[in-house]
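Only one protein chain is missing; all other protein chains are in place.
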Amino acid sequence: MNSWKIIKLLKIKPKSPILIEGLPGIGNVGKIAVDFLITELKAKKIYEIFSYTFPHSVFVNEDNLVDLPKIEVYYKKMPKNDLLLLTGDIQPVDETSSYEFCEKILDILGQYKAKEIITLGGIGLAEAPKKPKVFCTANNKKIIEKYKKDTGLDNKIYGVVGPIIGVSGLLLGLSEKRKIPAITLLAETLGHPLYLGVKGAREQLKILNKKLDLKLNLAKLDKEIKDIEQGLIKKTRDISAVSKQLAFKKLDKKKETSYIG
Amino acid sequence: MNSWKIIKLLKIKPKSPILIEGLPGIGNVGKIAVDFLITELKAKKIYEIFSYTFPHSVFVNEDNLVDLPKIEVYYKKMPKNDLLLLTGDIQPVDETSSYEFCEKILDILGQYKAKEIITLGGIGLAEAPKKPKVFCTANNKKIIEKYKKDTGLDNKIYGVVGPIIGVSGLLLGLSEKRKIPAITLLAETLGHPLYLGVKGAREQLKILNKKLDLKLNLAKLDKEIKDIEQGLIKKTRDISAVSKQLAFKKLDKKKETSYIG
Amino acid sequence: MNSWKIIKLLKIKPKSPILIEGLPGIGNVGKIAVDFLITELKAKKIYEIFSYTFPHSVFVNEDNLVDLPKIEVYYKKMPKNDLLLLTGDIQPVDETSSYEFCEKILDILGQYKAKEIITLGGIGLAEAPKKPKVFCTANNKKIIEKYKKDTGLDNKIYGVVGPIIGVSGLLLGLSEKRKIPAITLLAETLGHPLYLGVKGAREQLKILNKKLDLKLNLAKLDKEIKDIEQGLIKKTRDISAVSKQLAFKKLDKKKETSYIG
Partner (left out) sequence: MNSWKIIKLLKIKPKSPILIEGLPGIGNVGKIAVDFLITELKAKKIYEIFSYTFPHSVFVNEDNLVDLPKIEVYYKKMPKNDLLLLTGDIQPVDETSSYEFCEKILDILGQYKAKEIITLGGIGLAEAPKKPKVFCTANNKKIIEKYKKDTGLDNKIYGVVGPIIGVSGLLLGLSEKRKIPAITLLAETLGHPLYLGVKGAREQLKILNKKLDLKLNLAKLDKEIKDIEQGLIKKTRDISAVSKQLAFKKLDKKKETSYIG
């Protein structure tokens, strides 16, 4: 049985595209950064990906309707390298489906002759960092040099951090065999399931903005950081972080809402 | 290997049927409601569904004999929309089998040209609610409007509740692609594994009674609520709630009975 | 990939055989009883069953050599119904392989035109019972009547015990479809992973001795019960209970021995 459903929504001919991945993870930093890019750059959705190996649940969206968990690829035409943006509600859960998913993404990248992969992840600390540092590692020395230049990225992480788990890590490892240079930017954040790593995402976006010449208005993100610090944010529909956080806040005043089914 | 066994017991030609799902879950509210409908409406069993992915155990029934865990579909002819009622001892456990099960149910609904799906679930609170509220969400705005009218259903649940896990959620998400409108009614209940959410089920049944014109005698359920509050109920054979609850009560006086095998 | 290896060691033509199952479980009562039967009746091994779904480990046997985890079927010619005895080091771990295993056993029983199945399990109590009671349930009322007669077996267990997990339960449920009457005898025992339910096994054997006219010398088992109570037993090679228990005893004097690999 093929448990994967990959729906192509738009035919594109991207020019030397770069993939930026930001699926849910520690502090959701990667997802926050990529979702910001999708909104700011007005990127177009080109793929929806479903799988029977995804969590067997649905999420309530902003319209108070349900959505199946899905992963999406967006596309943005750019002056130099076009962008492919990978976001989603969830990550594949188990080992085999995580590997399978990454190979499917790499198949798509192969068709588009992708030039680079950038994955975005978080490093969970015991305390929320005031000014998160961004570390990197890659499948290739050249891409590290390229992204380190003028950005303050730190790539001395051997012996400091453990394994890089999930799609952010596997895409790096598996793309090596396909000769696609791939780098991950790992931003410090608080390692707590209810924490939203917007500050870490901001640091990642600053680097991407500079190196890919994205002309982003990061002030919007500063506004969002303030809103979160004041407990006002109600926007993202990511369940694994935001709605839990909201639920958490409401609990103080209301009552506990848990598992439904 | 095909791990599913779907046994058709009766050939029917239902008229624009509506499926009501009530598998075990939080407080078992959905199961209690659907089992009540099956008994009250004298519905006929039309399907038995077994799977090697179901729990590898058997349940002791009221005749002191064993039953394999199974899921059943019942049928009731009605003046307007005929009813299909989905109940069972268990839910599919893992992600893939939960998705597969829902697709199989939707295949059956496709053959019968089903008009609507109503799933029934619970929202687990930290305290047992005196007067449980019922919330809803759906795959479609129209069906929400239809069921909200004159019932007091609350559909403002974005950011308030987490993912809807299991068949109650997946049926909504997966039926969207098949163009079947589907709604879930989520009743508040105590989020404790030994608690029977009969009061929550009662609120769901009141809504169904009104909207589907079922002419139910809900007074019977009020009797059952009283019996449970007095610790007298011995009727349902659902293991995951009732027999644990009974065991729990007996423990006070007798001794601990646990895993068998 | 077929993960099952079923090795037939002996061709037999059993006469209306009865299967008695005793795989590891609560207190290992079933395994202790069936292993005793195999030794006392000098039964012959007719099948060895291996599976890639069994635990990925080996056990050290009495010769200080290793054995892969396996399940075995033994055969004993008897005046009336021949006996098939099912024992093993382990139970299939996950749902699907537990179902698959039982179907394979039932396939073998079908070839031999088996007349009955008796599974032996334990009911875990919070305290070790002085005089364990034996309960029963079955897939058929007649077989309950047959075994209750003159034995004091109690079959009023609805609402008292939870689901019967594993092969002892599934064999009952799955054999119903094949029209093989099947009963389980559940003996009370202490629900602790290091406890050996020899007393419970003794009560099961007394019933089997009487109903199947086995002419067993149960005094031997009484000796074993005494030995265990004095911490002397070193015989069985079952890891999940005995060797852990031994290790446990040694720990007091020596040091902790744990996971190896």
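We call the chains A, B and C, going by the order they appear; numbering starts again at 1 in every chain.
We adopt the following convention: contacts are C-beta pairs under 8 Å (C-beta built on N, C-alpha and C of every residue); 3 or more make two chains touch, one makes a residue touch a chain.
Nothing here was measured: the structure is a model prediction, and the numbers come from that model.
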Relative to the complete complex, which of the depicted chains are touched by the chain excluded from display? A, C
Sort through A:G110, A:G152 or A:G173 and give me the one touching the missing partner chain. A:G173
Of A:G25, A:P55, A:G88 or A:P132, the residue touching the omitted chain is A:G25
For review purposes, identify every residue of subunit C that touches the missing chain, sorted by number. 1, 3, 52-68, 93, 234, 237, 239, 242-244, 246-247, 250, 255-261
If the missing chain were put back, which residues of subunit A would it touch? 25-26, 91-92, 94-96, 98-100, 121-127, 137-141, 144, 155-170, 172-174, 176, 184, 186, 191
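Convention: only the chains that are shown with their structure count from here on.
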Which of line, ring, star, complete and other names the graph you get from chains that touch? line
Which chain's C-alpha centroid is most distant from that of subunit C? A
Give, as an integer number of Å, the spacing between the C-alpha centres of subunit B and subunit A. 36
Shared interface positions of subunit B, touching two or more other chains: none
